[in-house]
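All protein chains but one are shown in place.
When the chains are written out, they are named A, B and C in that same order, and each has its own residue count from 1.
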Amino acid sequence: MNDVHYGKPDARFKLTRVGVSGIRKPIVVRRQDRETRLTATIDLYVDLPATQKGSHMSRNVEVLEEAVNEAFAEPTGGLEVYAAGLAKALLQRHEYATFSDVRIAADYFLGKSAPSGRKTTEVYGLEASAHGAREPGRIRLKKSIGVEVTGMTCCPCAMEGARELMAAEKPECSSALLGFPALTHNQRNVTTLKMDVPDGSDVEADLLIEIVEEALSSPTREILKRRDEAELVLAAHRNPKFVEDVVRGVLERVVSRFAALPDDVELNVRSVSQESIHKHNAMAERVTTLGELRS
Amino acid sequence: MNDVHYGKPDARFKLTRVGVSGIRKPIVVRRQDRETRLTATIDLYVDLPATQKGSHMSRNVEVLEEAVNEAFAEPTGGLEVYAAGLAKALLQRHEYATFSDVRIAADYFLGKSAPSGRKTTEVYGLEASAHGAREPGRIRLKKSIGVEVTGMTCCPCAMEGARELMAAEKPECSSALLGFPALTHNQRNVTTLKMDVPDGSDVEADLLIEIVEEALSSPTREILKRRDEAELVLAAHRNPKFVEDVVRGVLERVVSRFAALPDDVELNVRSVSQESIHKHNAMAERVTTLGELRS
Amino acid sequence: MNDVHYGKPDARFKLTRVGVSGIRKPIVVRRQDRETRLTATIDLYVDLPATQKGSHMSRNVEVLEEAVNEAFAEPTGGLEVYAAGLAKALLQRHEYATFSDVRIAADYFLGKSAPSGRKTTEVYGLEASAHGAREPGRIRLKKSIGVEVTGMTCCPCAMEGARELMAAEKPECSSALLGFPALTHNQRNVTTLKMDVPDGSDVEADLLIEIVEEALSSPTREILKRRDEAELVLAAHRNPKFVEDVVRGVLERVVSRFAALPDDVELNVRSVSQESIHKHNAMAERVTTLGELRS
Partner (left out) sequence: MNDVHYGKPDARFKLTRVGVSGIRKPIVVRRQDRETRLTATIDLYVDLPATQKGSHMSRNVEVLEEAVNEAFAEPTGGLEVYAAGLAKALLQRHEYATFSDVRIAADYFLGKSAPSGRKTTEVYGLEASAHGAREPGRIRLKKSIGVEVTGMTCCPCAMEGARELMAAEKPECSSALLGFPALTHNQRNVTTLKMDVPDGSDVEADLLIEIVEEALSSPTREILKRRDEAELVLAAHRNPKFVEDVVRGVLERVVSRFAALPDDVELNVRSVSQESIHKHNAMAERVTTLGELRS
């Protein structure tokens, strides 16, 4: 059959990214000696030169099908390693491309504990990316892993305001109250941390999730009996955080925990509080490198 | 041209609803002597007899286009009146149908006040429905209006738990603390109230929004300066509500406010708290009639 | 600790459904001797009597956690059996409730073939429900399974219109053209079939997926090389379908395939075409019972 894709394009412009998006696939990865099955959503792109009409998109899906089958036979690394394998295979199969781009998102589950030690299963989001670049004689790969953590923030500003209001209303209570945090608004917060994973580094999704949970007012847990609930609420109020504080808390822990990583590691931290006192959200973000944070 | 729709179907089954969904349209309605422009999402359905292959769906969109134009020329009622007009026109245009079903959803804005009296603009959701039934010599219409209100709930259970925990930790504080609500988790809550609108009744979206806002721990406001924020937070903690309480509070106000409406008025109240201590939501719902609630 | 939930409510109204929604969980089920792992989204509700302030929602999540652990140890049935087990456990744990309602949705993957026989992995949606009712001395359970299938519809009406237009333009072509289907608009279609699963029946998700795929103009496949693509397109044009035809085609196959099932089996078929010539969708639906369809 005559392959239209190899024909001449109507207009001579190269394209930055061409491919398939929103593929749903069951995949298996190996994280810390543990096999994990994920239901993933995958995007696969390459660039397209100005001289070629179309990209062979069915090759993207073939590359994925083969990778999925191989990984089920022998899972070998985390989600970002999986993405890097796809980014490499895309450049091998699309001989005309110089660049490949892969994104994989999936829900991810970890066993955690409530304050009482009771076991719960918690859901997190993972997002791995990989980019391949064709260079003379080789394919250069860059990969990153991101985590999305749902937790809780307690507002420090409203807490100070409520404390003042309560002290004005009942001055005799103010000193007693000072022993406890005042009431404030608190809410569901979604914080993401995404960073490059240099080869041989110990950047790992489970660790990034821990870092984010520590930077929130409190992590949330799916099962909380009455005492657990009260303890979590009190602990969160003793640790009030703006979205700004959450992002800086993550940055500080990343700088400290990953002292051995090179300066050019890129990272992105974003925290969104679904404000309980407003209909809109509050957001803070830092896009940076480890080098910038260290200077 | 040969019209395939009037042909014989492959299989002789009537269909419950056939039509178009997800039409986006700018519309204008008249609410309480005030013209309101809305960007609406509209679904339009009729039933289809077993003897006919297809419904003429382009007629649905024509009916809508005409109604939109007429309403821009002379807006005459609320969103549910608009929906009822469409339900009637659908049955006039689809001579083979015995039933029509119309849904219109739109964002809606009202001027409200922060505790300080400062003016803010708040967003709500509207959802109007209408059903038409062809009866001998006439078309019978039934219409309803629903509101979706985003507000705040403070958990009464965690408040009691935190009070006990704090009293155990510092017994000397407990009496002082009793003068104020204890801290608790609070969160964004989305509550919907939908009810039939009998002809000539005074059921009105603005009033339903007020009823729901009163039943929450607190309404939320888009602009809150520091003192407003502290006052809203304190007021909400003095009014802790489960989702169950919110639904019952709405039901109570509806029964009291609409004493003149007939027993067969159907209503649906649903409250969802986006829990700040969990990753999942809490939900309570009542599907009922005014008659049931009065008995 | 003092349990606020058992307290008296502000207003004496029973509630239809109270519980938790949007819980994400990895679960395992057994379908046709094959273990399947799913990432599920789960809602768990019971009713609440007028005399009790709140439902103990943490029990819902405990019930789920236990069911998940048991099923990983020994998976015993399909997703609707899983839901029924949850519906039963909810009534055992909520001693005040008379009714329970469970919904589980998950993506589901099956190996299928392209026209050439080439293997592909296809994604479908599953939605299981179960309702429990407390009766004197026993709990009565009702369960259902639903499938969501993405496929392709080719419009019969535009095909007839295009044929007439082409014949008018080049009369000499018309007879030649009659040997092939004319061109038409075709598009992504999402069709759902949901039905009750009586105990001991052979209603099975894989079979429902087959029934829906047969009723579409064509199923879609993730990997199609050039010849596969052309064959699928030609086959789909030889089988043009309105959404009305798709729903009726599913109904016909269900009636024929499940002749042994009782008349009171409820079912719901819904087909939505994401029209390629419009910005809105076309929808057809039938809500019915096997008895109604047979009469």
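Methods note: a residue touches a chain if its C-beta (ideal position, glycine included) is under 8 Å from a C-beta of that chain, and two chains touch if they have at least 3 such contacts.
Predicted model, so just to flag it, every value in this text is computed and none were measured.
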| item | value |
| --- | --- |
| Selected residue (touches chain absent from view) among C:V46, C:L79, C:C157 or C:L261 | C:C157 |
| Identified contact with the non-displayed chain, of B:D206, B:E222, B:E266 or B:E292 | B:E222 |
| Touch list for chain C against the chain that is not drawn | 122-123, 150, 152, 157-158, 161-162, 164-166, 170, 172-173, 176-177, 179-188, 218, 220-222, 224, 226-227, 229-234, 236-237, 274-280 |
| Chain not shown, touching residues in chain A | 1-5, 9-11, 13-24, 43, 45, 48, 53-55, 57, 61, 156-157, 160-161, 164, 242-245, 247-249, 251-252, 272, 278-288, 293 |
| Touching residues on chain B - with respect to the absent chain | 1, 3, 23-26, 37-39, 58, 61-62, 65, 68, 107, 109, 120-121, 123, 222-227, 230 |
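In this section, only the chains that are shown with their structure count from here on.
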| item | value |
| --- | --- |
| Chain contact topology (line, ring, star, complete or other) | complete |
| Relative to chain A, chain with the most remote C-alpha centre | B |
| Centre distance in Å when chain A and chain B are each reduced to the mean of their C-alpha atoms | 35 |
| Touching two or more other chains - residues of chain A | 123, 222, 224, 226-227, 229-230 |
